[in-house]
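Here's a structure for you.
The other protein chains are all here in position, but one chain of the complex has been omitted.
Letters A, B and C mark the chains in the order given here, with residues in each chain numbered from 1 onward.
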Amino acid sequence: MPRTGVFICHCGTNIAGTVDIDKAVEASRNFPGVVHADEYRYLCSEMGQDIIKKAIEEQDLDRVVVGTCSPRMHEATFRKAAAEAGLNPYLLEVANIREHCSWVHKDMGEATPKAISLLRAAAAKAALNTALEAPRLDVEKRALVIGGGIAGIQAALDIAEAGYEVDIVEREPSIGGRMAQLEKTFPTLDCSACILTPKMVEAAQHPNVNLLTYSEVEEVKGFVGQFDVKIKKKARYVDSVKCTGCGICWEKCPSKAPSEFEMGLAKRKSIYVPFAQAVPNVPVIDRDSCLYFRKGRCQICEKECPPQAIDYEQQDEIIERRYGAIIMATGFDQLDPTIYGEYGYGQHPDILTGLEFERLFNASGPTGGKIVRLSDGKPPKKVVFIQCVGSRDKARGMNYCSKICCMYTAKQAVLLKEKVPDAKSYVFYIDVRTAGKGYEEFQRRAAEEYDVAYLRGQVGKIFPEEDHLVVRGVDSLSGRLIEINADMVVLAAASIARCDAPEVGRLVGINSDSYNFFNEAHPKLKPVETHTAGVFIAGACQSPKDIPDTVSQASAAAVKAIGLLSKDKLQGEACTAEVNQAECSGCLYCEAVCPYSAISPVEIEERYHGGTLKRTVAEVNPALCKGCGSCTVACRSGTINLKGFSNEQILAEVDAICLQR
Amino acid sequence: MAEHNLEQIEKIREAVKQDLLGGRIDLLLGWEKGHYWWQSRPLFAQSEEDLEKLAWDSFCAVNLSRYLLEELKEHNKVGVLVKGCDARAFNRLLQDNMVPRDRVILYGLPCPGMLDYDRLAAEAGSVLLSITEENGQVVLITAEGEAKADRDEMLLDKCRGCIYPDPAVYDQMLLPPQGEKESPERFKKVEELEAMSAQERFAYWEKELSRCLRCYACRQACPYCSCRECFVEQENPRWQGRAYQPSENFMFHLIRAYHGAGRCIDCGECERSCPVGISLQELNRKLIKDINELYGDYEAGLDAELEPPLLTYRPDDPAAFSEK
Amino acid sequence: MTTESGKKSRLIEEMKAQSGQDPNSCYQCGKCSAACPVTAALDLMPHQVIRYLQLGLEDELAESKTPWICASCFTCAARCPRDIDLARMMEGIRLSVLRCREGNKFGPADLTPEQLEKLPQQALVSGFRKYNK
Partner (left out) sequence: MSTAVNENAAGWEPLIVAFCCNWCSYAGGDMAGTSRMSYPANVKVIRVPCSSRMSPMFILRAFQRGADGVLVAGCHPGDCHYSTGNYHVRRRLSAFKRLVEFTGVEPDRFEVRWISSSEGDKFADEMADMTNKIKALGPNGKMRDARWQNIT
């Protein structure tokens, strides 16, 4: 029986509060194989780890059991400490007596016996632990960024600056993302294009950055360090090399279609670039509205194009490349407020969402930068902004606060005053949230210098009357009904996750929360990492965010990726499956269920009655195996076992945990 | 031995003789009469006079495919006579990579359904000397005289529920096929047990499994039990005790049945070979019924290309537990 | 729900028991008051009634006309972002006032024959519902 040491942590009062530590230490002494039991207030601290290391050397321990917080929290810490004391890190076992015991059972009488049985199970498992070595995997020195908005661009530039190759895959014909649709950005009101376009150009020209626009990721296989990705480069029907971006084609093109970039408020040609400063400045042909593709006629763009760059025969192209790290920067959408019938969105041209109103400010936008009513083209006198449309709404919308609406509404109210001096803005709000640097000051200026009326309350009904819209709301502070004959209504619709986010997330093996935002590994300590090693997230795809937070997350994700790419070898998974080939009957059921195709048949020779017998058995490639264990259950005779969670260990844990004493 | 049996045996012998003597196979697995007239036991024929002992009658219930596992170790090419269930057993072994298809020649024998001696003896009432068969009737010849019985009544349990008497895979078909049969009562017993309360069901199985001697005859006869070392005999880890004791018996039979989930060909050999007559087939049939109901009809062994249901999945599979 | 004086308010506890609604989940956005079709006749706006519940102002609630005017058309409940069913809450207040304050203002026996002819069916039923508890 290996010599086992048990160490129990008080965790201040987190554990000691409801678990009788001394009783647990006493009980641990008579577990089978335990020769040393100790406790300390903060085992994970420097001092705590030294106690363990000293005990390993002095007591000549070959197994260690620590009764502390969740293994997901400090298993790595204690394994490192054990390794420093010369004990193979995988000979240490953690009993989770905090999250799974002291924190969830208030009464000492219940928590202590449970902690003891969890410790007994850990000791039983530790006794059967074996010394393991994690395989060393090589790392492809190239990163993949999915999403070409400000988050993707910033992350890609940081990675490129660190000297690594990086590909940006962007679904739209140009990078730029949501930020390209903005006119000004809060709180400094600097023009969005002026700060974004240089970054886009820098990304286009950076030797290490490769733009794959109008492309989508089709398939991701492999694992951290060796992601094999298939990218579909959709056919643009324009030769990117020849095209000079002169614009003659989209000037002369006769057929039009609603512009996605302008949120449908304006039209674009069938051959188009989404916006003026598009990078790359190479148009794409939209098959659904192009006369040539629909009826085989026209072909004006082909005739008019000086460098003859149009190529109707261009086909979609699948690119296969290997990457070491992946950053998801897929951005967000805005809620469609038609679910709020009382606001009448979609039934009147002068009721817009925040993003649509933002497009009106843009010089190359649907109204050329002039703020006019879309119904009759006259400048609006009274504009009503309604906050929290779909946000903070448990019943019909999203339960969370979208974080950016209070600020962009204040910004739009200020811009409105500058463009239409005699316009009056009203903002129906529940709470104005201005928690960023310089945010509160900016919002107060909007209220004080730009005469924006902030009404604490909500709107019950909006209905058209003659040439204006009657907005009926309440000012809950004064308790009075408010009725405004508004010329325009702007709904600050919630920021929501992309509708296809779960599928895109599953491509790279990460899951999303109930709102379809990607799940970070830890909300506070690992905000840009995910549970899948090598896959990082940045920006609004993780939760609604403003530009400063998005950019800082992008750089954070970039640093995580760089940290990964800078390693020449990566530590793989130590707890992998292993076949006892003498007993393997070669049915290969394990191979059928292995999600990572880490198991393959191999021919072996066996002595049999004097002669030799050739037969097929299974073999595990430890570099590919991730240790899920599905093969061990598909195998009927248990000849394929999982190191670290072996059949013997789990049975021992069950036996130990069921002992009621 | 009925005359038509003699003709059939002659036909079979002719077919296999050319292959055996011609060297295409160096062993033939067939049946020969056993110690009693109502026993037909496996025949390992390697020469012409071995073939003289060849027998084909209504008692050839033993599943010959199972013997391939051992015989293929010593013999290069083996011929085997396969009824409907034996052929499906062969497909089962093929799917488990236990038998190389190119070293086996299958002689298909559509099966009329094998008779149950205990039922014949019970029907005869006194010492049964022999039987003859004509057009669906069995003539029971005893010391006191003769009695008639409907052949279908005298079938083995496993043959009464048989749907596929014709071999699903063969190299040569030696006798005319019979066509698929209806088996309305296949899951009758399962449904009866399902209708009981948990307590009653437990009492039923407790009584049944308490008789289990752990002789593992069921495992030895079963085409899906092809592990080199069965989990019950393993010491490290010690999955299972050796004593025949209530909880151990439950563990063995539940796990053995589970190992057959989506793999059991419902041939009934386990029940037939069980010395204490435990209704083992009902455990397997319960799994077959549930898997058909949950994940689509699947008849193990009919088509070796079809993947066993528990080795694959569909993202929108139903579950037998709440998924809310 | 403790009133400023800190003592447990029986009326409000009764209301919560009756209606199963928790006033604390309201963040006073005012959507109910904006949607309510009869605000003109109310002395207290719906969101103010909930505010009084939150503050435990028992006496003012007992005197307020609003719970009695509310015809439970459910517009507020349909639009409340906090999923509070105000109509049930108003019903709860009515019942609590009747029970805790014996404020039975108008019994079915006081109906005159003429009123009986003119009263629509629904008013009769809701009358019984409100008053005879």
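Just so we're on the same page, a residue touches a chain if its C-beta (ideal position, glycine included) is under 8 Å from a C-beta of that chain, and two chains touch if they have at least 3 such contacts.
Just so it is clear, the model here is predicted, and its values are computed rather than measured.
Within the full complex, the chain left out of the display is in contact with A, B.
The residue touching the chain not shown here, chosen from A:114, A:141 or A:560, is A:114. Per the touch definition above, the residue from A:66, A:410 or A:628 contacting the chain not shown is A:628.
Contact between chain B and the absent chain runs through residues 190, 193-194, 198-206, 210, 231, 239, 241, 245-248, 250-251, 254-255, 257-258, 261-262, 283, 286-287, 290-291, 294-295, 309-310, 313-315, 317-323.
Not every partner is drawn; the one left out touches chain A at residues 70-73, 96, 98-101, 103-106, 110-111, 113-114, 117-118, 121, 502, 506, 509, 511, 513-514, 519, 531-532, 575, 593, 595-596, 626-630, 632-634, 638, 642, 644-645, 647, 650-651, 653-655, 657-660.
One rule holds for everything that comes next: only the chains that are shown with their structure count from here on.
Of all chain pairs, the one joined by the greatest number of contacting C-beta pairs is A-C. Mean C-alpha position of chain A lies 55 Å from that of chain B.
Per-chain Cα centroids separate chain A from chain C by 46 Å.
In chain B, there is no position where the chain touches two or more neighbouring chains simultaneously. Partner chain C is touched in their complex by these residues of chain A: 342, 388, 392-397, 430-431, 456-461, 472-476, 479, 481. Within the complex formed with chain B, the residues of chain A that make contact are 583-589, 592-593, 608, 613, 616, 634, 636-639, 646-648, 651.
Remark: chain C residues 27-31, 33-36, 39-40, 44-45, 47-48, 75, 79-83 touch chain A in the complex.
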